[in-house]
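Every protein chain except one is present and positioned as in the full complex.
After this line comes chain A, so read on.
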Amino acid sequence: MSAPSSWSAGRRPITIAILAMGGEGGGVLADWIVAVGEQAGYYSQNTSVAGVAQRTGATVYYVELYPRPDDQPAGVRTEPVLSLFPTPGEVDVVIASELMEAGRSVQRGFSTPDRTTLIASTNRVYSMDERLAVGDGRVDSNGLLEAAHAGSRRLIAADFMKLAEDARSVISAALFGALAGSGELPFERAAFEDAIRASGKGVDASLAAFAAGYDAAGRPAPVPLPEPAPAAPGSGPVPITIGRRRPVDPAEEAAAEEERRRDEIARSHPGHLVGPHLQPQAARVAGAFPVAARSMLLHGCVRTAVYQDPAYSDRYLARVARLAAVDPDAEGAAALTTEAARHVALWMTYQDTIHVAQQKIRRRRIEGVRTEAKAAPGQLVNVREYLHPQVEEITDTLPTRLGRWLAGSSLFAKVVGKVTRNGIVVNTTGIIGFTLLWIMARFRPLRPRSLRFGREQVAIDAWLDRAVAAAATDAELAREIVECQRVLKGYGATHHHGQESFGLLMDAVDGLSGRTDAAAELVRLRTAALADEDGTALRAALGPRVVVPARAG
C-alpha cells in the first residue's frame, strides 16, 4: 500500500474546539453541534474534560464531524477513528466564549492563521487577578483582539454575551447562531435551529439569541486600535495608563465619545456644562484656565458644589489655579492642570457619611438600580443598604470639638460598637430608611466645622505645596505627585492603609526631587502602593532607604 495521505488530501473530519468557562454552557453547545452533525448523517464525536474544570475554570470541549462515505469503506475500522484532542494547527473552527479565552486558543495553537475560523465573543469576564488589584489590573483587551486577528484565518467577533442577554438567553445559543452564520459547517440554518428545538429547554429565548448570533456573524469583526499617538495636543483628558487600549468595551467607548462631545462644548460654551448657580465659576474657568483642562474643571466645579456649596467650588478653582500657573504646556494638552483638576476635586469631595447619604437618595440612583435589576415598569422594587458606620466615621462628621471629645470616649465607642458590630441594613425605599439618609444628608452645612474636614483641607494644601514646589523644576514630577491621590481610596481599614501609603509616597518625593528619573521613580512607587492592600509591595519598593514611619494622613 502506498496511498497518498488522505489527511493532507482533505479526507479529514471537521474539527471544532470550544473554549469556555465552566458553567457557561460549552457542553450544551458541543451537544447541539453533534446533534446537527448526526442529523446530517455525519459521524459525530464530542469529548470534554469536565470534572473540576466546570467550576468557573477554563475548559475545552472538542467536536469532530466526519462525513459518512457513500459506500462502506474497506478498512480495519467500520467507523472513522476520531481524535479526542484538538491538535494544534489542525482545528477548523474555534469558538471562544470570551476575549481572553480567544487569546488562550491562539496561545495554545488551536486557532491558527492558516486554517481556523475563530468565533470569539468580545466581552470580557475578568480573571481573578484582574479583579483583585487595588487599582486597575485589567489586561489590554486590544492586545487580545490583535491576537484574535493574527491567530485566525477568519475572525468572527462580536459581543455575543450581550446579544444573548438581550434575548434573555445564554451565550451558547448566540455562539451556536454565529457558527451557523459563519457558513463553515455544511448544514442549513434550519438544521441548527432544529437541534435547539429538540433540546426542549428555553427554546424561544435560545432561538432569539441564535438569530442574533447568526446575523452578527455576517458583520465585520471589530478592528484593533492603532498604537496611541504620543500626547495628542489638546485632546482632552489624558489616559492615565499609557499603552493600555481597550476598544471593545461598548460602555467605555460610549463614555469616551460623551467626554469628547463635552470637551467641545467646554471649549465653545463652558457655561452650558454647569447649572445656573455655577455660572460665575464657569466664567472663571473660561477666563483663567487652559482650554484643554476646561471640561475636567467644570466636572470638578459641579462636584464640589453639589458636595458642599459654590464657595467650595471657588476654593477648588483657587487650588487648581496654583498648578495651572506653573503648567508648562498650558497652551497644549495642559496635562498638569487637567490632572490637578481631576484629583483635587476627588480629594475635596472625600467620601464621608453625609456624602454617601446624599448619593444614596438621589433619584437617578434609584432609577439606575431598577434598570440594573431589570425591573419591569411599575414593578415593586425594594433597595436595602448594607452599612457599617465606624466610630471614627461618625466622630469625623461631627463638629470638631464634639467629634474629638466623642472620639476619645470609650463609652461612646462601646455603644456604637455594640449597635453596629454586625452592621445595619437600611431600607432606602422605606419611609424610615429614606428619612434617616435624608436627614444625614442634611448635615452638609455642618461639614466645614467637622473634625475630618479640617484635617483633609490641611492635607490637601500640603500635597499641593509639594506639587507646586516640584513644578518649578520638574513638571512631570509635579503631575505624578498630583496623581498620588489615587492611592487614597476605600473606607475604613482600606482607606487607612491608603493614607499610610500616601504618607510614604510623599516622604519619598522629598528624596526624589532633583533626580532626573524622579517622575518615573514615583510612578514605580505608586504602582507598588496600588499592588496590594497593606502596603507590603510599597515598602519593598521603597527598599531600606526609608525607615517606615507609619503615619496616618
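Heads up, the rule we're going with is that contacts are C-beta pairs under 8 Å (C-beta built on N, C-alpha and C of every residue); 3 or more make two chains touch, one makes a residue touch a chain; residues count from 1.
FYI, contacts and distances are computed from a predicted model.
Per its UniProt entry, the chain excluded from the display bears the name "Indolepyruvate oxidoreductase subunit IorA", taken from "Peptide ABC transporter permease", "Glutamyl-tRNA(Gln) amidotransferase subunit A", "Cytochrome P450" or "Indolepyruvate oxidoreductase subunit IorA". Considering A:390, A:409 or A:499, the position touching the chain not shown turns out to be A:390 (whole complex). For the chain left out of this panel, the touching residue among A:16, A:29, A:93 or A:125 is A:125.
The omitted chain makes contact with just one of the residues A:40, A:139 or A:406: A:139.
Checked against the full complex, the one of A:303, A:322, A:449 or A:539 touching the unshown chain is A:303.
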